[in-house]
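In this view, the complex is presented without one of its protein chains, the others remaining in place.
Our next item is chain A:
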Amino acid sequence: MEWRDQGILLSARKHGETAAIIEVFTETHGRTAGIVRGGISRKIAPVLQPGNQVDVTWRARTEDQLGTYTVEPIRSRSAALSDRIALAGLNATTSLLRFSLPEREAHHPLYIRSVTLMDLLAHPAAFPLAYLRWELALLEELGFGLDLTRCAVTGDMDDLAYVSPRSGRAVSTAGAGEWAPKLLPLPQCLLGQGPVIDTEILDGFQLTGYFLEHHLAKSFGDKPLPESRARFLDLLKRQTPAP
(Lines give C-alpha, C1' and ligand atoms only; values in the text may rest on other atoms or scores of the structure.)
Protein backbone atom coordinates (compact mmCIF):
# COMPACT_ATOMS: atom_id res chain seq x y z
CA MET A 1 0.00 0.00 0.00
CA GLU A 2 1.32 3.42 -0.88
CA TRP A 3 -0.22 6.80 -1.50
CA ARG A 4 0.89 10.41 -1.74
CA ASP A 5 -1.19 13.36 -0.59
CA GLN A 6 -1.09 16.81 0.94
CA GLY A 7 -2.44 17.72 4.33
CA ILE A 8 -2.46 19.68 7.55
CA LEU A 9 -0.34 18.20 10.30
CA LEU A 10 -2.60 17.77 13.35
CA SER A 11 -0.29 16.28 15.94
CA ALA A 12 3.12 14.75 16.50
CA ARG A 13 4.23 12.75 19.47
CA LYS A 14 7.55 11.11 20.21
CA HIS A 15 7.70 7.37 19.61
CA GLY A 16 10.72 5.50 20.98
CA GLU A 17 14.03 7.32 20.84
CA THR A 18 14.07 8.68 17.34
CA ALA A 19 10.66 8.31 15.71
CA ALA A 20 7.42 10.28 15.90
CA ILE A 21 3.80 9.28 15.37
CA ILE A 22 1.97 11.97 13.45
CA GLU A 23 -1.62 12.55 12.41
CA VAL A 24 -2.29 14.38 9.17
CA PHE A 25 -5.64 15.61 7.86
CA THR A 26 -5.07 14.82 4.19
CA GLU A 27 -7.04 15.98 1.21
CA THR A 28 -8.13 12.62 -0.17
CA HIS A 29 -7.42 10.16 2.65
CA GLY A 30 -8.79 12.07 5.64
CA ARG A 31 -7.21 11.95 9.08
CA THR A 32 -4.49 9.34 8.92
CA ALA A 33 -1.78 8.45 11.43
CA GLY A 34 1.67 7.07 10.68
CA ILE A 35 5.22 6.79 11.96
CA VAL A 36 7.97 9.12 10.81
CA ARG A 37 11.37 7.47 11.22
CA GLY A 38 13.84 9.98 12.62
CA GLY A 39 10.91 12.29 13.32
CA ILE A 40 12.51 13.95 16.32
CA SER A 41 15.74 14.80 14.52
CA ARG A 42 16.78 18.44 14.29
CA LYS A 43 16.14 18.36 10.55
CA ILE A 44 12.60 16.99 10.61
CA ALA A 45 11.21 18.19 13.97
CA PRO A 46 10.53 21.76 12.71
CA VAL A 47 8.47 20.30 9.85
CA LEU A 48 6.39 18.20 12.25
CA GLN A 49 4.76 21.12 14.04
CA PRO A 50 0.95 21.09 14.22
CA GLY A 51 -0.68 23.33 11.64
CA ASN A 52 2.06 22.95 9.03
CA GLN A 53 1.05 22.16 5.47
CA VAL A 54 2.90 19.05 4.35
CA ASP A 55 3.30 16.70 1.41
CA VAL A 56 3.22 13.12 2.67
CA THR A 57 3.83 9.65 1.31
CA TRP A 58 2.23 6.87 3.36
CA ARG A 59 3.39 3.28 3.09
CA ALA A 60 2.30 0.06 4.78
CA ARG A 61 2.30 -3.61 3.95
CA THR A 62 -1.45 -3.90 4.54
CA GLU A 63 -4.14 -1.22 4.63
CA ASP A 64 -5.00 -1.60 8.31
CA GLN A 65 -1.44 -1.12 9.58
CA LEU A 66 -0.28 2.11 11.17
CA GLY A 67 2.09 2.73 8.26
CA THR A 68 5.09 4.99 7.87
CA TYR A 69 5.16 8.52 6.54
CA THR A 70 7.79 10.45 4.69
CA VAL A 71 7.09 14.14 5.03
CA GLU A 72 8.09 17.17 2.98
CA PRO A 73 7.21 20.68 4.07
CA ILE A 74 4.95 22.81 1.87
CA ARG A 75 4.07 25.74 4.12
CA SER A 76 5.11 26.48 7.66
CA ARG A 77 2.58 28.17 9.92
CA SER A 78 5.14 28.90 12.61
CA ALA A 79 4.42 32.64 12.31
CA ALA A 80 1.49 31.86 14.62
CA LEU A 81 3.92 30.96 17.40
CA SER A 82 4.58 34.59 18.20
CA ASP A 83 0.91 35.68 18.34
CA ARG A 84 -1.03 34.33 21.31
CA ILE A 85 -4.47 34.49 19.69
CA ALA A 86 -3.27 32.97 16.42
CA LEU A 87 -1.53 30.20 18.33
CA ALA A 88 -4.62 29.54 20.45
CA GLY A 89 -6.69 29.47 17.22
CA LEU A 90 -4.28 27.00 15.65
CA ASN A 91 -4.49 24.76 18.73
CA ALA A 92 -8.29 24.96 18.78
CA THR A 93 -8.52 24.06 15.07
CA THR A 94 -6.15 21.10 15.16
CA SER A 95 -7.65 19.81 18.44
CA LEU A 96 -11.21 19.96 17.12
CA LEU A 97 -10.20 18.19 13.91
CA ARG A 98 -8.50 15.45 15.92
CA PHE A 99 -11.50 15.27 18.24
CA SER A 100 -14.17 15.04 15.62
CA LEU A 101 -12.87 13.48 12.42
CA PRO A 102 -13.13 9.74 11.96
CA GLU A 103 -9.90 8.10 10.85
CA ARG A 104 -9.21 7.50 7.17
CA GLU A 105 -12.41 9.09 5.90
CA ALA A 106 -12.06 11.85 3.32
CA HIS A 107 -13.78 15.18 4.03
CA HIS A 108 -12.76 17.24 1.04
CA PRO A 109 -14.95 20.35 1.58
CA LEU A 110 -13.86 20.58 5.22
CA TYR A 111 -10.25 20.08 4.22
CA ILE A 112 -10.42 23.03 1.81
CA ARG A 113 -12.06 25.19 4.52
CA SER A 114 -9.43 24.12 7.04
CA VAL A 115 -6.53 25.04 4.75
CA THR A 116 -8.10 28.44 4.09
CA LEU A 117 -8.61 28.96 7.82
CA MET A 118 -5.01 28.03 8.58
CA ASP A 119 -3.79 30.49 5.98
CA LEU A 120 -5.83 33.20 7.74
CA LEU A 121 -3.80 32.73 10.93
CA ALA A 122 -1.54 35.46 9.59
CA HIS A 123 -4.53 37.88 9.51
CA PRO A 124 -5.63 38.27 13.12
CA ALA A 125 -8.52 40.64 12.31
CA ALA A 126 -10.19 38.16 9.97
CA PHE A 127 -9.43 34.96 11.84
CA PRO A 128 -12.15 34.87 14.56
CA LEU A 129 -15.08 35.15 12.12
CA ALA A 130 -13.40 32.70 9.73
CA TYR A 131 -12.95 30.28 12.62
CA LEU A 132 -16.61 30.65 13.60
CA ARG A 133 -17.72 29.89 10.04
CA TRP A 134 -15.29 26.96 9.99
CA GLU A 135 -16.98 25.49 13.09
CA LEU A 136 -20.31 25.70 11.26
CA ALA A 137 -18.72 23.91 8.30
CA LEU A 138 -17.33 21.25 10.65
CA LEU A 139 -20.79 20.65 12.12
CA GLU A 140 -22.31 20.43 8.66
CA GLU A 141 -19.64 18.04 7.38
CA LEU A 142 -20.25 15.68 10.30
CA GLY A 143 -24.02 15.66 9.93
CA PHE A 144 -25.01 18.30 12.50
CA GLY A 145 -25.36 21.28 10.17
CA LEU A 146 -27.50 24.30 11.02
CA ASP A 147 -30.11 25.47 8.55
CA LEU A 148 -30.01 29.25 8.68
CA THR A 149 -31.76 29.88 5.37
CA ARG A 150 -35.40 30.24 6.50
CA CYS A 151 -37.62 30.15 9.56
CA ALA A 152 -38.56 26.63 10.63
CA VAL A 153 -42.01 27.85 11.80
CA THR A 154 -43.17 30.43 9.25
CA GLY A 155 -40.85 29.75 6.30
CA ASP A 156 -39.85 33.43 6.23
CA MET A 157 -36.36 34.33 5.13
CA ASP A 158 -36.33 37.66 6.96
CA ASP A 159 -35.98 38.64 10.60
CA LEU A 160 -34.25 35.40 11.56
CA ALA A 161 -33.19 35.83 15.18
CA TYR A 162 -32.97 32.42 16.85
CA VAL A 163 -31.90 28.83 16.29
CA SER A 164 -33.75 25.83 17.64
CA PRO A 165 -31.41 23.88 19.97
CA ARG A 166 -33.12 20.67 18.95
CA SER A 167 -33.33 20.88 15.15
CA GLY A 168 -30.60 23.44 14.41
CA ARG A 169 -32.99 25.40 12.19
CA ALA A 170 -33.37 29.16 12.21
CA VAL A 171 -36.48 30.77 13.72
CA SER A 172 -37.74 34.30 13.05
CA THR A 173 -38.79 36.70 15.80
CA ALA A 174 -42.44 36.25 14.78
CA GLY A 175 -42.10 32.48 14.62
CA ALA A 176 -40.44 32.26 18.02
CA GLY A 177 -43.30 33.85 19.95
CA GLU A 178 -43.35 32.72 23.55
CA TRP A 179 -40.69 30.07 22.83
CA ALA A 180 -38.02 32.73 22.34
CA PRO A 181 -36.36 32.29 25.79
CA LYS A 182 -35.83 28.60 25.05
CA LEU A 183 -34.13 29.27 21.69
CA LEU A 184 -30.49 30.13 21.00
CA PRO A 185 -29.77 33.67 19.77
CA LEU A 186 -28.64 33.82 16.14
CA PRO A 187 -25.91 36.43 15.58
CA GLN A 188 -26.50 38.44 12.43
CA CYS A 189 -22.88 38.01 11.33
CA LEU A 190 -23.71 34.38 10.50
CA LEU A 191 -26.35 35.58 8.07
CA GLY A 192 -23.88 37.93 6.40
CA GLN A 193 -26.03 40.91 7.39
CA GLY A 194 -24.62 44.21 8.60
CA PRO A 195 -21.14 44.93 9.91
CA VAL A 196 -19.43 42.23 11.97
CA ILE A 197 -19.34 43.12 15.65
CA ASP A 198 -16.90 41.32 17.93
CA THR A 199 -19.56 40.54 20.53
CA GLU A 200 -21.67 38.91 17.81
CA ILE A 201 -18.78 36.60 17.02
CA LEU A 202 -18.67 35.59 20.67
CA ASP A 203 -22.44 34.93 20.54
CA GLY A 204 -21.75 32.82 17.47
CA PHE A 205 -19.34 30.70 19.48
CA GLN A 206 -22.06 30.11 22.09
CA LEU A 207 -24.23 28.81 19.27
CA THR A 208 -21.66 26.53 17.65
CA GLY A 209 -20.42 25.49 21.11
CA TYR A 210 -23.91 24.32 22.01
CA PHE A 211 -24.14 22.06 18.95
CA LEU A 212 -20.56 20.85 19.29
CA GLU A 213 -21.18 19.90 22.91
CA HIS A 214 -24.78 18.68 22.86
CA HIS A 215 -24.89 17.03 19.47
CA LEU A 216 -21.39 16.26 18.12
CA ALA A 217 -19.68 15.35 21.42
CA LYS A 218 -22.78 13.47 22.54
CA SER A 219 -22.45 11.22 19.51
CA PHE A 220 -18.93 10.35 20.78
CA GLY A 221 -20.26 9.26 24.19
CA ASP A 222 -20.23 12.77 25.76
CA LYS A 223 -16.49 13.24 25.46
CA PRO A 224 -15.59 16.74 26.69
CA LEU A 225 -14.65 19.24 23.97
CA PRO A 226 -10.92 19.97 23.70
CA GLU A 227 -9.75 22.44 26.35
CA SER A 228 -7.88 24.44 23.69
CA ARG A 229 -11.18 25.68 22.21
CA ALA A 230 -12.19 27.15 25.57
CA ARG A 231 -8.74 28.78 25.90
CA PHE A 232 -9.07 30.38 22.46
CA LEU A 233 -12.52 31.75 23.29
CA ASP A 234 -11.28 33.02 26.65
CA LEU A 235 -8.51 35.00 24.92
CA LEU A 236 -10.98 36.41 22.39
CA LYS A 237 -13.35 37.45 25.19
CA ARG A 238 -10.59 39.24 27.03
CA GLN A 239 -9.60 41.29 24.03
CA THR A 240 -13.19 42.12 23.04
CA PRO A 241 -14.41 45.43 24.52
CA ALA A 242 -17.67 45.16 26.44
CA PRO A 243 -20.70 46.38 24.42
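Just so we're on the same page, contacts are C-beta pairs under 8 Å (C-beta built on N, C-alpha and C of every residue); 3 or more make two chains touch, one makes a residue touch a chain; residues count from 1.
Just so we're on the same page, contacts and distances are computed from a predicted model.
A.B. asks: Just to verify: the chain that's not displayed, which of "Sulfite reductase, dissimilatory-type beta subunit", "Potassium-transporting ATPase ATP-binding subunit", "Recombination protein RecR" or "TRAP transporter, DctM subunit" does UniProt list as its protein name?
C.D. replies: From the choices "Sulfite reductase, dissimilatory-type beta subunit", "Potassium-transporting ATPase ATP-binding subunit", "Recombination protein RecR" or "TRAP transporter, DctM subunit", the unshown chain carries the UniProt name "Recombination protein RecR".
A.B. asks: Among A:V47, A:A152 or A:L212, exactly one should touch the missing chain; which is it?
C.D. replies: Considering all chains, including the one not shown, the answer is A:V47.
A.B. asks: Among A:T28, A:Q65 or A:S78, which residue is in touch with the absent chain?
C.D. replies: Touching the chain that is not displayed is residue A:S78.
A.B. asks: Touch as defined at the start, partner being the missing chain; which of A:N91, A:S114 or A:T208 qualifies?
C.D. replies: A:N91
A.B. asks: Would you write out the residues of chain A that touch the absent chain, in ascending order?
C.D. replies: Touch with the absent chain occurs at residues 11, 13, 17, 45-47, 49-51, 73, 75-79, 81-82, 84, 87-88, 90-91, 94-95, 98, 226-228, 231, 235.
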